[in-house]
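Have a look at the structure below, then the notes.
Only one protein chain is missing from this complex, and each of the others stays in its spot.
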Amino acid sequence: MTTRLIYFAWVRERIGMPEEDVELPAGIETVADLLRWLRSRGEGYEHALQYPDVIRVAINQEHVDHREKISGAREIALFPPMTGG
Amino acid sequence: MTTRLIYFAWVRERIGMPEEDVELPAGIETVADLLRWLRSRGEGYEHALQYPDVIRVAINQEHVDHREKISGAREIALFPPMTGG
Amino acid sequence: MSAVLVATVRIQRPDFDVAAEIAALTQGRVDIGAVVTFSGLCRDEQGALSALELEHYPGMAEAEIGRIATEAGERWPLQGLTVIHRHGKIAPGENIVLVVAASAHRQAAFEAADFLMDYLKSRAPFWKKEHRTDGSEGGWVEAKETDTQAARRWKRPPSE
Partner (left out) sequence: MSAVLVATVRIQRPDFDVAAEIAALTQGRVDIGAVVTFSGLCRDEQGALSALELEHYPGMAEAEIGRIATEAGERWPLQGLTVIHRHGKIAPGENIVLVVAASAHRQAAFEAADFLMDYLKSRAPFWKKEHRTDGSEGGWVEAKETDTQAARRWKRPPSE
């Protein structure tokens, strides 16, 4: 299944693109697994995700924590802590 | 010395006038003394001041409690609990 | 410690314009991050009220609200503060009172506006009389014990 990954703010800048569609390999079950796998994909990803604890994640436009299962996610967004308001 | 008494809301309505100038007799030292003396001045006063605890008092446009000394007051206002805002 | 707050206090018959009052505090400034406004309106949930008539103590009303505003300026770092209280007859749905508090940060603006309203309710010399749609006088609105209690939230310990 294809999953759309969306990036915002400095996560977007460091990875170097606003979004991409990926095929998740077997064994990527949680958000934490996804972040680990993405870091292995190149320098930009490593720079963006080197401190995974600060990365906020939304699945299908709802906040989730890093233990959340990602099976069936159409859209997963990664971004820094929010600074709106 | 002449003191101006000012009345508001139902205190004004019951006493039947918005203000008056009075000469305070000797022995009227505190707000409580004043309220007691006024009640003796007639039915309207008695009706307005029958529950003196609920009457709020300002001397020279500042809130005071009933133990306050009134010597030197130019203007003493009597009114019900406030309901502004 | 900080610049003295110059508050604007107005007691007036006409309605006020919230946007104009916000603009008066913020125009041309870049040090304000938060503006909180409170508008108090005349309610009539039973449909029996034709108007509230607001009586006030001229002179003391301005002075007392000024004292409350000064205390707010001492307790919170405010860039601006405006209080407008209407008097006379006010129909259901109309504005009665406006507080505008401006600060660098949101918590100061929220707390100062909240404090102002609690103190206004319990200390500003205004009294409301009801006029009914059937032409009768509905009598004077009674002060609420909950308003007195709300004002007590802000009492500082005597040691401070």
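Letters are used for the chains, namely A, B and C, taken in the order the chains are written, and counting of residues starts over at 1 for each.
By definition in this document, a residue touches a chain if its C-beta (ideal position, glycine included) is under 8 Å from a C-beta of that chain, and two chains touch if they have at least 3 such contacts.
Bear in mind that the values here come from a model prediction, so they are computed numbers and not experimental data.
Note on the chain not shown: across the whole complex it touches A, C.
Of the candidate positions C:A24, C:A63 or C:A150, contact with the unshown chain belongs to C:A150. In the full complex, subunit A contacts the hidden chain through residues 6, 8-10, 58, 61-63, 77, 79-85. On the side of subunit C, the interface with the absent chain consists of residues 17-20, 22, 26, 28-45, 47, 92-93, 104, 106-107, 109-110, 113-114, 117, 150, using the contact rule stated above.
FYI, only the chains that are shown with their structure count from here on.
Subunit A and subunit C have Cα centroids lying 48 Å from one another.
Centroids built from CA atoms put subunit B at 72 Å from subunit A.
Annotation for subunit B: no residues touch 2 or more other chains.
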